[in-house]
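Input: one structure, supplied below.
The complex appears here minus one protein chain, its other protein chains still in place.
Letters A and B mark the chains in the order given here, with residues in each chain numbered from 1 onward.
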Amino acid sequence: MREATRSADEAGMFAAGVRLGLDHLKLGMWLFLASEVMFFGGLISAFMHFKVNNPSPESSLLDVVLVGLNTFVLLTSSLTVVLGLAAIQRGDRRGLIGYLTATILLGTAFLVGQGNEFATLYRHGITLSSSLFGSSFFTLTGFHGLHVLVGICWALSTLVKALRAGYSQGSYLGVEVFGLYWHFVDIVWIILFTLIYLI
Amino acid sequence: MSMSTEAVSPGRGWRRYFTWNTDHKVIGVQYLVTTFCFFLIGGLLAMLVRAELAQPGPDFLNGTEFNRFLTNHGSVMLFLWIIPVLAGFGNYLVPLMIGARDMAFPNMNALSFWLIPPAGLIMLASFFVGAAEAGWTAYAPLSIQTPVGQTLWAVSVIILGTSSLLGAVNFVTTVFTMRAEGMTFWRLPLFVWGMLATSLLVLLATPVLTAGLVLIAMDRMAGTLFFSASNGGDPILWQNMFWFYSHPAVYIMVLPAMGIVSEVYPVFSRKPIFGYKAIAMSSMAISILGLTVWAHHMFTSGMDPRLRIPYMISSMIIAVPTGIKIFSWLATIWDGKIRFTTPMLFALGFISMFLIGGITGIFLAAIPIDVHVHDTYFVVAHLHFVLFGGSVSAVYAGLYYWFPKITGRMYDERLGKVHFVANFVGTNLTYLPMFLAGLLGMPRRVSDYSPEFTTLNLLATLGAFLLGTSALPFIYNAVVSWVSGPKAAANPWRALTLEWQTDSPPPAENFHQPPVVNSGPYDYGQPMGVSGQAQAVPAVGD
Partner (left out) sequence: MRERSIFAIVIVSMLLLVVGYLAATQLNLMPTQASTRAVLVDELFHVLVGTAAVVFVLVEGILVYAALRFRQRAGDETDAVPIHGNTTLELVWTAIPAMIVIAIGFYAYQVLTEIEKPAPEPMVVEVIGRQFIWQFRYPGEGVTAQELHLPVNQPIRFEITSGDVIHSFWVPQFRGKRDATPGRVSEFLVTPTEIGTFPVRCAELCGPGHANMTTQVIVESPADFQAWLAGQQ
């Protein structure tokens, strides 16, 4: 990509027209993700502040095994995104469609799992307003869940585009940028899983 | 790749300013005009506040009304005026200055702007349901108890933060990927460096405020307990999240302003900027240091005493890069051939008043003094010298300087000078007495005060009304000159940066031919500089 930009320059062509290509969408995405890191950084700080200073016995109600399974589901979805990208880079659009579908299913499964966990906690009387643990736990995991939901919608639109023959061996930027977002959401979950459930 | 062709809307005439237009110049003007309207609203609120404070005792506002005007004065001025007006300059100028056709993401650019009017309306509409009254700092738990307008306020600020964030993504991407041939980083105009440093701050700091506002909104609407002390919640948590953004926000409001004056000094001194790299790197240093000082707003909060020392030191160290800039500007005008145009006057006024804001910042960083003057009128004076004497002066300098470029017409110099004098006198008359009031014991954000402060407050109120009036010659000048001022040449100031090497106003897509850059932006007094930063000839055959 970098090479393409430079050679466009050397051709003395008008910057914008040529450069409004691959590079800057990815750079923009990285910058946006940097800001997302800070957003989750803020919410995680709040959660950890209360976890350290107001330890709650309610955290023992968390089911590490089930959520661990759910984590595995989400991680698998990152793998399917990687495989989907690899497929379209080979020119295999059917592969891309298959892997995107798998990603959407895995993402949905994760959300179902999270919904199930929320329902269980709710039955034990833990809600947003029951305690600081409830407030910070549901806010943090809820905002992550929202990001997964946005990712699923994005995956759906990528899938629709793929079904309409939208990507090809030479043109797969949309998949790549979606992949950046999806991996980011997964990495955030790994951090949350560690901080909330493991330590 | 085909985006660029879709991106340029063909609209012409004044109507295009009321549409979803993706031309960065249209968006720039939309930003400048809209935010100036909010500036007038914020100014009116300030004058109401000052009128109430002209003498002690309750006059015409009760405590609640006073707090609402005060809160919205601060919020409008910061979130709807200074931050977005500088983004407006960025929008108009960054692509021109780096020789690009437009911003990297034109549609997202339009979105950044169009988030602002609704957010502003939400904030102001909250007056009908009980506006926010917890100060622009919205300290919890007060901000959890106040009426529903506080929720609207939080929503409005979240939207404005998002607008600012999208803008920052756009600026950084544009500067990194869209520079014209030969426009290396060391040839970027200093305004572009300022926008770059600011954008990095916006990217890293704004989301933390958003997270904090989400927690406030959740406490208010979903019954969470984050800031409810009786349930173990922690009001100090909000202060940390708030100041993690809001201190860097001061640099967000100052770095592009410093960029603007750095454009003005060389042009009107006919001399290269002194210490270009030092100024550029100082912007980056302020940006990075700016992320490490936020807790100096919390020295009286009862925070861990040991933590205060590093914050005091880092806050004081910021004076060093700031000093580098001030001395470099002085060296720039030294031995120059200075022309006192209106923009130059405002730029010189910037140094003289920003300096007062900067020096008093050292007082505030010194903890033993801070615990006396914190939350007093001393702080009010300090921040207004930085943001009004500093940023707003620079904004005016920029508005006059680029007026011929943006409108294609010249403004009236005489009215401009009247404006400058009234503004300069008004600023000092308003804010200098406040230092003394604060030192002598007047807390800030009070609707009433002890009679011993009457004289100082009366002076400040007179100054505020002079300031308010000083906007009138500007408005008249801007409107009349835009409609019927004398036509401006492409480069009336004989400036060397790229935005002056094209028509006034620039054509769609900015340049008739792709510019090729082969010299620095401020090479005055050198043979190379004569033809400007751009050779308006495409590099043929290479």
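Just so it is clear, a contact is a pair of C-beta atoms (placed from the backbone, for glycine too) under 8 Å apart; a residue touches a chain by one contact, two chains touch by 3 or more.
Not measured: the values here are computed from a predicted model.
The missing chain, though absent from the view, touches B when the full complex is examined.
Interface note for the absent chain: among B:P117, B:G223, B:G275 or B:P492, the touching residue is B:G275.
Residue B:V446 is the one among B:M108, B:V418 or B:V446 that touches the chain not shown. Across B:L348, B:L429, B:A460 or B:V517, the residue that sits in touch with the chain not pictured is B:L348. Residue-wise, the contact with the chain that is not shown comes from B:K337, picked out of B:K337, B:R414, B:K487 or B:H512.
If you put the missing chain back, the residues of subunit B touching it would be 62-64, 66-67, 133-135, 137, 139, 141-142, 145, 229-230, 232-236, 269-272, 274-278, 300-302, 305, 308-309, 312-313, 316-317, 319-320, 323-324, 326-328, 330-331, 333-340, 348, 351-352, 355-356, 359-360, 362-363, 366-369, 371-372, 374-376, 436, 439-441, 443-450, 523-526, 529.
Going forward, only the chains that are shown with their structure count from here on.
Centre-to-centre, using mean CA coordinates, subunit A is 34 Å away from subunit B.
Residues of subunit A touching subunit B in their complex: 5, 9-10, 12-21, 23-24, 27-28, 31-32, 34-36, 38-43, 45-46, 49-50, 53-54, 128-129, 131-132, 134-136, 138-139, 143. Across the interface of their complex, subunit A is touched by residues 1, 3-5, 7, 95, 99-102, 104-105, 165, 168-170, 172-174, 176-181, 203-208, 210-212, 214-215, 218, 222-226, 231-234, 237, 240-241, 244, 509, 514, 516, 538-540, 542 of subunit B.
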